[in-house]
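A protein chain is absent from this complex, but the other protein chains hold their places.
Letters are used for the chains, namely A, B and C, taken in the order the chains are written, and counting of residues starts over at 1 for each.
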Amino acid sequence: MSTLIAIAVDGAIHGAWLFLVAVGLTLVFGVMKILNIAHGNLYAIGAYAAATALGYWFASHPPSAAALAIQVGAALAAGLVLGLLLEVAVLRHLHGRDEVSVALATYALLLILDDVMLMIWGTDPQSAAAPYLLLGASRIAGMRFNNYEFLVMGLAILVGLLIWWVLTRTGTGRRLTAVIHDREMAAAMGINVRAVHVATFVAGACLAALGGAFTAPMIPVAPGIGAEIIVVTFAVVVIGGMGSIPGAAVGALVVGLARAAAVHLYPPAEVFIVYAVMAGVLCFRPNGLFPQAAVRRI
Amino acid sequence: MADAPALLEAQGLVMRFGAFTALRGISATIRGGEVVGLIGTNGAGKTTFLNMVTGYLRPTEGRVLLEGRDVTGTGPREMVGRGLARSFQVPQLFPEMTAREHLVLAEALADQGQRSLLGPLPEGGRAEAMLARFGLAAIADTAVSLVPQGQRKLIDIAMALMLRPRLLLLDEPTSGVSSAEKGPLMQTVFEAIRAGGVTVLFVEHDMEIVERYVTRILAFRDGELLADGTPEAVLRDREVARSVLRRKEVAT
Amino acid sequence: MFRRADLRLAAAGAVLLAATSLMPGWLLVLAATALAKGIVALGLLLLMRAGLVPFGQAMFYCLGGYAAGLGSLWLGIRDVLLLLLLAGLAAGAAGWVVGLLIRRYRGIFFAMLSMAFSMILYGVLLKSQDLGSSDGFSVPRPTLLGLTMTGTPALRILFAVTVLLTVLLAWGVSAYLRTAMGQIGPAIRQNEVRVSYLGYEPDRLIHREYAASGLLAGVAGALVAMLVGQVDPGMGFWMTSGEFVFIAILAGTGGIWGSLGAAFILEAVHAIAFDVAPTYWRLILGGTLLVMILRFPAGLSSLAPRRVRRA
Partner (left out) sequence: MRRLSKITLAAAALAACLQAGGALAQEKLRIAVVTPLTGPLASVNVPGQNAARILAEAINAGTLPAPYSGRRGMGGAEVELFFLDENGGNAKQVSEFRGLAERRGADVVMGFGSAATCLAVAPVAEELKVLTVMSTCATPRIFEDASYEYVFRTTAHTTMDSAALALYVRQRLPEVRTVGHINPNFALGQDSWRDFAAAMKSAMPATRVVAEQWPTMGSGQYTAEISALAARRPDLIHTSLTGTDMEAFMTQMSARGLQEQSRIVAPLLELAINRMGRQIPEGIIFTARGTNGLFAPPSALNTWFTDIYRGRHNEMPVFTAYQYAATLLALKAAYDKAAGPAGARPATRDVIAALRSSTFEAPGGTIRMALGNGHQAIQDTAVGEFGFDRRANVTTVRNVTVFPAACVNPPAGARSEAWLRDGMPGADCSGIVNR
């Protein structure tokens, strides 16, 4: 019985983390039809920014709850700067190009940003463990869990609700949904699609950076962490249905639980469990669990 | 004509897109050699019906029979394999190809049974004759994206005819064509058809054209079959006149 | 049957064959690897003409390498041509099996699903201890028609085999592109529904061309495996697939010549970047790719073999 509880808790923790990291990717694809392969770099830069900021602050201050504010601040700053830079410098010129060319352009950005980060932060890992031990531990089913991971779960749920509220309850949200479903029609109705694109990409970048900033305390921030999460975030987004926020939430939970189950029941499968689940879901639901309505062509 | 074998049968076809119901149970039979006109206002379900009987759309309920055999939901490829061909309300062409390339490709695919596709593309075969017959020789080597709408319609229909179909479905062949060109276009199409004895079902808004060519008329309204009969009977039917033709008094 | 383009292909092959005796070892390996990647790019060319970009083609490249390696270690086959045949058939069969599912997908989903399959193979190879897991295993030098090869002469012979095979496969692909079936790919990309209404099942062509591209990538993987003498799961990592797509984009509308030329350019850019900036070679690769995509408005949409703007 305790194994089932452990799988549920571990799955939920990992799923929440995956949602936080992947939601920006599906938002950007939903609105702009861009599969941002450089999403992993935005995550990594968020982590580096947070690690540097935390390292600088806690060099002269005792560990305190200020850490969380620093992480959010660093993430939003990194996301804003990088989101704007990439959108204006590169993505603007790719407007109207087919989906796969744009995805390849972001693959080029991945290669470039990887080395740019190497130039700025070098090869040695940055650690920012200060906030990780701040919140103590709690016991579930006889096992001790670090509360920081529940904080990340809470943050993921908060972010999910925030996005849902913006999309369904606010003016900008309705404009965003209009652009998601039909870019030309939205433009015809006077929506400044250009502004929506920039805002969406910046929001996507901030979400990725937020994911990185709150992962920084858990791992040493080193070259290559961006590349590690790319393929697993694709799996989450594709399983959920490209462009669907609830889909990303369900996809993240499915992958999280699958990985936790593999770890507890058959560890050697951990290497490919995520991709097996992805291929499995796509066999039955070719466009993911929450596909967007297809437009009639003839 | 009436006792000819049933070629295409629709039985109680229903199509629901979520809350919207496009077809509310339509049954109709088309026999060999007939020329059937399909009329109705926009959104009456004409194109949905066409998409369904040609295998592109699987009906929510009901069956489609071709020569008595149930072909519900089989894809367009099998339907074409069984002698069906169609044109489209908006011409479905290959933007980067020329008119000649369209017809040559259609010819190669039509003859894939006799001649292997791994051979070269046919040269100077039926495609050239069809280009001449449809008066497309002048623009034969122009990318279709630069060709006017009327000729795009002709290419679209010509490609369907290249398949030497037994049953031809035309979706508003004259829509988007100037009124001066409507007559000659239909003239060209029906000359090519009459030579081969093809059964035709075509969607049309221009009643003059309908009266001139059809042997029977199906009238649709809001996804239901309003009338099914000879042109004289259907066009004088009060319901059809009021809702489909939008004319106050009845045409004499 | 021979057209001007084919003669040019044969001429280029002859030039490379003649140069074999002059080239130093490192250039032989570099050029042979470039030609092998060109062969993979030929397979990609088929799929990209139909508007599909697989992000997981390295799976078949890796399968071909492992098939050649295991062929010589477990089955005792040592002849180059037999091993290439074995690798091609193995990868082609795998392409046919994966094709059963992937034939229904288009656009980003096709790319993502092919990547997912390649990562499954990568994970399985990483885990398999008796295949040397992440270290892989060494592939013994093959023989050519009974003739054993060692040292640099072995490289020259392998390079010559690679050149002949590349010319043969390039001629085969260009001949295929001239057949009626070769024209169906671009038609599918431009308007798939119309193709099915002309009585041809688009999924069937995509399935066939996916298996063929698998076969080509398998042969290329086997060539590199025998050239390098080592295979490891890294051959099937998604970054390797990214490199093949990079070559296909570089090739643009160049068709056969474009693919082979682009492969050479990539290896050259790779070698120079490696020498000039050992720590930042990926920046140079990424920059080159970005410039190609931004400056080349052609992109994927105009992958037709010939310009048709004869208004």
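FYI, contacts are C-beta pairs under 8 Å (C-beta built on N, C-alpha and C of every residue); 3 or more make two chains touch, one makes a residue touch a chain.
Owing to the predicted nature of the structure, the values given are computational and were not obtained by experimental measurement.
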{"item": "Where the missing chain makes contact, among the chains that are shown", "value": "A, C"}
{"item": "Selected residue (touches chain absent from view) among A:Leu84, A:Val116 or A:Ala129", "value": "A:Ala129"}
{"item": "Full-complex contact with the absent chain, from C:Leu30, C:Ala175 or C:Val193", "value": "C:Leu30"}
{"item": "Chain C, residues in touch with the chain not shown (by the definition above)", "value": "24-27, 29-30, 33, 123, 126-127, 129, 132-138, 150-152, 224, 227-232, 234-235, 237, 240, 254, 257-258, 261-262, 264-265, 268-272, 274-275, 278-279, 281-282"}
{"item": "On chain A, residues whose C-beta touches the chain left out of the figure", "value": "2-3, 6-7, 9-11, 13-14, 17, 115, 118, 123-125, 127, 129, 132-133, 137, 143-146, 148-149, 215, 217-220, 222-225, 228, 259-260, 263-264, 267-268, 270-271"}
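Assume only the chains that are shown with their structure count from here on.
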{"item": "Distance-maximising chain from chain B - centres being C-alpha averages", "value": "A"}
{"item": "Distance between the centres, which are taken as Cα means, of chain C and chain A, whole angstrom", "value": "33"}
{"item": "Length of the line joining the C-alpha centres of chain A and chain B, rounded to whole Å", "value": "49"}
{"item": "Multi-chain contact residues (two or more partners), chain A", "value": "298"}
{"item": "Sites on chain C at which at least two other chains make contact", "value": "193"}
{"item": "Interface residues, chain C side, partner chain B - complex", "value": "176, 178-181, 183-184, 186-187, 190-191, 193-194, 196-201, 302, 304, 308-311"}
{"item": "Residue ranges of chain A touching chain C (in the complex, touch as defined)", "value": "29, 35, 90, 93-94, 97-101, 103-105, 107-112, 114-116, 118-119, 227, 231, 234-235, 238, 242, 268, 271-272, 275-276, 278-279, 282-283, 286-287, 297-298"}
{"item": "Interface residues, chain C side, partner chain A - complex", "value": "53, 101, 104-105, 107-109, 111-113, 115-117, 119-120, 122-124, 126-127, 193, 238-239, 242, 245-246, 249, 279-280, 282-283, 285-287, 289-290, 293-294, 299-301"}
